[in-house]
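Note that one protein chain of the assembly has been removed; the remaining protein chains are unaltered in position.
All chains are identified by letter, namely A, B and C, in their written order; residue positions are counted from 1 within each chain.
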Amino acid sequence: MIPALDILLIVALLWLARQALVARDLFKGVVLFIAFGLLLALAWVRLRAPDIALAEAAIGSGLTGALFLSTLGRLRRMEREAGQAEPPPEDGRRGGWTGGFLTAAGTVLVTALLGWAVWALPAGAPGLGDAVQARLGESGVSHRVTAVLLNFRAYDTLLEVGVLLVAIVAVWAVARADFPFVTRNAEAGSVPPQQTALVNLLVPVMLVVAGYLLWIGATAPGGAFQAGAVLGGAGVLLLLSRPHWAVLPERRWMRTGLAAGLLVFLGVGLALVIAGRRLLEYPAGWAGALILLIEAAVTLSIGLTLTLLFLGGRPAAGDPAPTMTHTNQQP
Amino acid sequence: MSGFALGAAVLLLLTLVAGMVRVVRGPTAADRMLAAQLFGTTGVAVLLLLVLAGGGSVLLDVALVFALLAAVVGVAFARRGIAAPQPGRGGGHERE
Amino acid sequence: MTATTLYALAGIALFGLGLHALIVRAHLVARILALNVMGAGVFMFLIAVAARNETPDPVPHALVLTGIVVAVSATALALVLALRVQAVRGRAGLAEEESPDA
Partner (left out) sequence: MSVSEWLSALLIAAGTGFFLAGSAGLLRFPDVFTRLHALTKADNVGLGLVVAGVALQTESAVTLVKLVLIWWLVLVSSATVCCLIAGAVLRHGRAPAAEEEAR
């Protein structure tokens, strides 16, 4: 007997996803996707994955939604500046009727095959839960997911932190920031006072919550990724509001901060290799402290990375605290 | 008590599903976003009820993050979603 | 049928929905949205399978956790690229899909 809550949640999720994907109006699609992310976080709770729920609550609906909204806002502005009154119509029936039918049939076939594979999954596969539990005492933390992330499969996480750095490098290579938090010269002073008040209030709370999540990650759901996501949210709020007390750090500090997670992670790993151990094989007694050190650096880097990804490009050279230079898109 | 809390959570989820009609129908972007904001609050309430239904106090942290990040989306929408200014039409405070 | 099986199947369904939209939608932002839904489907499948044991398997949890953060970074990069395409070509679509009906 499946609880009504789960059935309702799943139906709502599928319906929202469908509506979000077929919406011709992209704004509508994005708002539906934000609602989808909210419900997804509830689904993770139901699936007893509070770590994922925390990350989803911060990223899935929060940061991803803000990213999409901001991109659409910029797209519309570019279209207006190019003199397109309406967004160009999107052709939905590429390939005509037969093409549409073949696409639908192919997708249904693939989905059905995958669904059948899920249905036929052997019951009672043990997974790696027992293996993790058996060595949990040596990992330096008592929360299983953190133990996997930063000890048992730490090299995996190391590379993932590297991927984040690659993402920001790629974004910086593609675009120069048009300082989207100041959409226009004329708009520079137009942050409504209540927004500034909200940001002044929320950002300190978010910093505390991020610190709390980082700390609690050793013993309970939480950790670097969730804390970094909350930090990223705080950064996005700052970019959107630019209170007088917040300036972007100088470029060199910004770059150091972006790389800090990877550098500390690698540094710990290499130091252990030099000390005659294997990569990221923590000595007993040191594991907890080393994990916390790595997590702190990774939190900072993730927070900064997510913030600067929202900025959407490389801040202009020699301009540490971006002014209202209007460089929309370089030619 | 936990049965009652679960029932209330289902009810809240139902109101959420009803609210989706507004997201789909619009008509304006602001209407959709308001509905999404209500979803955020409803989600927080559902999480609190799930705590009561024995979901563990970690759900409070999830609710906390929910509450914080809903504000980020809301501000992003107000600043970028509808406020993407038209050229030649400066911003300025809406009140003063 | 248990709730976790239903969630796993829902994950597959989300993947399918996303895949279809990825193929039929021409607007790049819509496609990025579709990719995100596909990713959510994969995550849901993994977590649902992990939840079949009475204490959930932490390894898929760790995988999905990093996956979510990597997904948002990839999304950010893709959106920046979409903006670039719009700036260069005047529309956020790919070249070979210019004509309404091929």
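Simple rule for what comes next: contacts are C-beta pairs under 8 Å (C-beta built on N, C-alpha and C of every residue); 3 or more make two chains touch, one makes a residue touch a chain.
Since the model is a prediction, treat every value here as computed from it, not as a measurement.
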(request) Taking the complete complex into account, tell me which visible chains touch the one left out. (result) A, B
(message) Out of A:A125, A:L159, A:A173 or A:L201, which residue would touch the omitted chain in the full complex?
(response) A:L201
(message) Please output the residues of chain A touching the missing chain, sorted low to high.
(response) 192, 194-195, 197-198, 201-202, 205
(message) Need a quick check: the contact residues on chain B for the chain that isn't drawn.
(response) 1, 4-5, 8, 11-12, 15-16, 18-19, 21-22, 26-28, 30-31, 33-35, 37-38, 40-42, 44-45, 48-49, 51-52, 57, 60-61, 63-64, 67-68, 70-71, 74-75, 77-79, 81-83, 91, 94-95
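To be clear about the criterion, only the chains that are shown with their structure count from here on.
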(request) Mind checking the centre-to-centre distance between chain A and chain B? Centres are C-alpha means, answer in whole Å. (result) 19
(request) Two or more other chains in contact with one residue: find those residues in chain C. (result) none
(request) List, in ascending order, every residue of chain A touching at least 2 other chains. (result) 3, 63, 72, 74
(message) So in the complex, the part of chain A that touches chain C is made up of which residues?
(response) 2-3, 6-7, 10, 13-14, 17-18, 20-22, 26, 29-30, 33, 36, 40, 43-44, 46-49, 51-52, 55-56, 59-60, 63-64, 67-68, 71-72, 74-75, 78-79, 82, 84, 88, 90-96, 99-100, 103-104, 107-108, 110-111, 114-115, 118-119, 121, 123-129, 132-133, 144-145, 147-149, 153, 156-157, 160, 163-164, 167-168, 170-171, 174-175, 223, 225, 228-229, 302, 305-306, 309-310, 312-313, 329
(request) Write out the stretch or stretches of chain B touching chain A in their complex. (result) 6, 9-10, 13-14, 16-17, 20, 23-24, 26, 29, 32-33, 35-36, 39-40, 43, 46-47, 50, 55-56, 58-59, 61-62, 64-66, 68-73, 75-81, 83-87, 90-95
(request) Flag every residue of chain A that touches chain B in the complex, lowest number first. (result) 3-5, 8-9, 12, 15-16, 19, 25, 27-28, 31-32, 34-35, 38-39, 41-42, 45, 50, 53-54, 57-58, 61-63, 65-66, 69-70, 72-74, 76-77, 80-81, 180, 183-184, 186-187, 190, 192-193, 195, 198-199, 202, 205-206, 209, 213, 216, 220-222, 226, 230, 233, 236-237, 240-241
